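Only one protein chain is missing from this complex, and each of the others stays in its spot.
Then we have chain A:
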Amino acid sequence: MRGLLAKKLKFHLPIAFALSIVVAAAFKYTVTEPRKQAYADFYKQYDAMKEFNAMKEAGIFESVRPSGE
């Protein structure tokens, strides 16, 4: 029963580290990289004025009303 913690640590610590690194890598490549790519693609073809005018015509702004009013 001596050195039980040390024995268990020797077994579990490398596993813990390996598992953490694997989980972090998996998250990076399944979540953060696709998200960064999605944002890059969105803004590549983004026309701010066009979007603004579409929103203005929909009538959501209070400071600038649709062209009809």
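Side notes on the structure shown:
Criterion: contacts are C-beta pairs under 8 Å (C-beta built on N, C-alpha and C of every residue); 3 or more make two chains touch, one makes a residue touch a chain; residues count from 1.
One rule holds in what follows: contacts and distances are computed from a predicted model.
Its record in UniProt calls the unshown chain "Cytochrome c oxidase subunit 4", which is the match among "Trafficking protein particle complex II-specific subunit 130 homolog", "Beta-adaptin-like protein", "Cytochrome c oxidase subunit 4" or "Mitochondrial ribosomal protein MRP51". Residues touching the missing chain, restricted to chain A, are 35, 38-39, 42, 51, 54-55, 58-60 (touch as defined at the top).
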